[in-house]
Every structure is written in structure tokens, then in C-alpha cells.
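All protein chains but one are shown in place.
And then subunit A:
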Amino acid sequence: MSSTVATAPERAAKQDRSPAPPRRRVPAPYFLLIPAVVILLIGMGYPLVWQIVTSFQEFGLKQQFGQPADFVGLANYFELATNPDMWGVVVRSLLFMVITAFLTLAIGLLLAVLMTAVGKAVRLTLQVSLLLAWAMPVVAAMTVWIWLFDRRRGVVNYLLDMIPGVDMNRFAWLENPLTFFMVASIIVIWMSVPFVAFSVYAGLTQVSDEVLEAAQLDGATPWQRLRFIIMPMIRPVIAIVLLLQLIWDLRVFTQITMLQDAGSRASEFDLLGTYIYKLGAGSQDFGMASAVSIFVLVLTVAISWYYVRSLLKEDEQS
């Protein structure tokens, strides 16, 4: 760290002689980065390293009371890999992530296009209602949804029950994993679609009218205009929102925890976030919890790898 800083002015000076973007001569950018780097090292870097180290250790209750933690190599990972509970959690989490993220993206895209197709007053109405949902703090939103899905007095069961031939009176949504995760997914989609819709809409407003008109004059069909002009232009936005949705939906925690508060804490109702939490805070098995955490990190990096790589390539070209 300190050596980097010491050589910084020298490096910056060297860099400056190249004709490229560097326009500034004075103090090295490294000084500007110090505060951010320091806080990141403290808040994220150190915990990450600790977590990695601990994932190779036996770190249970005994270690909590001061016993030294023994290194056990990959034992925690092996134990996880052979644990059927864990596989259930992983498969559920991945399914939940993919279904929820893609549905969010699809609905968000449709709503963004819808916003461009309606008049100003209608668009504002739609935007305000989406904003209200977006701005709801997660915990507050969860309490409302739990109330909406309340078994006996929830308005969802009441309304569904009014449909002829449907008997949903006192249907317990949160007692069966399938409907539990359906509800979770609906809530997460409700909360995340506004972000996607607004981002894509902002992207759509940047598509140039002239280009579209020119294409139309050249005989491009609406589909071709969508496929060859609009889509490529908003692709960066779609890529980043999809990536963020995937990452956020993989680590969804608050929603699941609060639904479990209202329903069941059995392990079939766990996703990776709550599973780690139970291992760590509940069973005090920090070694195993760390191993699962590292697994989630690797999974996240794998999911975002393609995006990060393409971003790096662009950076090289610029």
C-alpha cells in the first residue's frame, strides 16, 4: 500500500507523457483513491479474507470460546457437497434467481415500451405507481404483502375466492415450499420491476428519432427497427439490469426471512442467504457458513463473468 503511494507521482508523471487522455499533471490520482480503498479494505476486504480463511477451518462452538481453529483443508466444502440439504438450497436458489430475474426483466421491458406508447397523463400515472412500489422500504413492503396473503383475512384469498369455481378461502400460501416461493417471487418482482422499467425507459428515450425515421424511410419494418436499431442501443442497459437482478435475486434474504417469520422455518423454505444465516448465527458453525458464503461468491462471480469481461474489453479499446 505505502509503496504504491510513494511511487505514485513518478508513475503519473510517466503516464502523462503519453499523448492519450491524461490531461492533468498534478497530484497523483492515487491520493484520491486512498480513502475509498481504505474503507473498502476494512469493510469488505478484511472480512472477505477472514471468510476465505475460515472456510478452511473447523470453526464451531468450541472456537467461539477461545479454542484455536484447526485447518481442515477442504473438509467443510466436502461436507457441504455431500449434504442433500445444501443441494436442495442451491437448486432452489438458482431456480428462484433465474425465474424471478427473467420475469422481472420481461415485465420491466414490456412496461418500459408501454410507457413510450401512451400519452403523458397515463404514463405519469403508471410511473408514479411504479415509483411508490420502488420506494417502499423492503421491510415495510414485506409486512404489507404478508398481510395481503394472510390465510384468513388476507385480501388475496378473498379476491381469488370470489372467482367462480375457485376455492381459496383460508388457503395457506406460506406452508408449502412451492407456493411460499411463488409468493416470494411475486413480491421480489413487484419490488424490482420499477427499477428495470425506469432504466430501460431512460435508455429508450435516448434512441434517436432521426435514425428511426431514416430507417423507416428506407423501408425497415417495425420489427427490424426494434431488432436492429432499438435493441442494440439499449443493450448495455439491459445487460446491467439483468446482471443486477440475477445477483440481487441470488442473495435475497430479507424477503425470505420475513416470510419465514410468518410461515415456516423448515429447511425446505431456505435459500442460500437464509441458509448461511442459520449456519452462522443459528448453529454458530462459522466454518461451514463461511464455506457456503465463498460458494455464493464464486457463483456470483461466475454469473457476472461474461459481463465483467466484455466491460474490460471495452475499456481496453477506449
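In the analysis below, contacts are C-beta pairs under 8 Å (C-beta built on N, C-alpha and C of every residue); 3 or more make two chains touch, one makes a residue touch a chain; residues count from 1.
Just so it is clear, contacts and distances are computed from a predicted model.
UniProt records the chain missing from this view under the protein name "Carbohydrate ABC transporter membrane protein 2 (CUT1 family)", selected from "Carbohydrate ABC transporter membrane protein 2 (CUT1 family)", "Multiple sugar transport system permease protein", "Type III-B CRISPR module RAMP protein Cmr4" or "Pyruvate flavodoxin/ferredoxin oxidoreductase domain protein".
Contact with the undisplayed chain is limited, among A:L80, A:A101 or A:M115, to A:M115.
Against the chain not displayed here, subunit A makes contact via residues 4, 8, 11-12, 15, 18, 20-24, 26, 28-30, 32-33, 35-37, 39-40, 42-44, 46-48, 50-51, 54, 111, 113-120, 122-123, 125-126, 128-141, 143-148, 150, 152-153, 155, 158, 190, 193-194, 198-199, 201-206, 208-209, 212-213, 216-217, 221-223, 225-226, 230, 233, 236-237, 239-241, 247, 250-251, 253-254, 258, 261-262, 272-273, 276-277, 280-281, 286, 289-290, 293-294, 296-297, 300-301, 304, 308, 311-312, 314-315.
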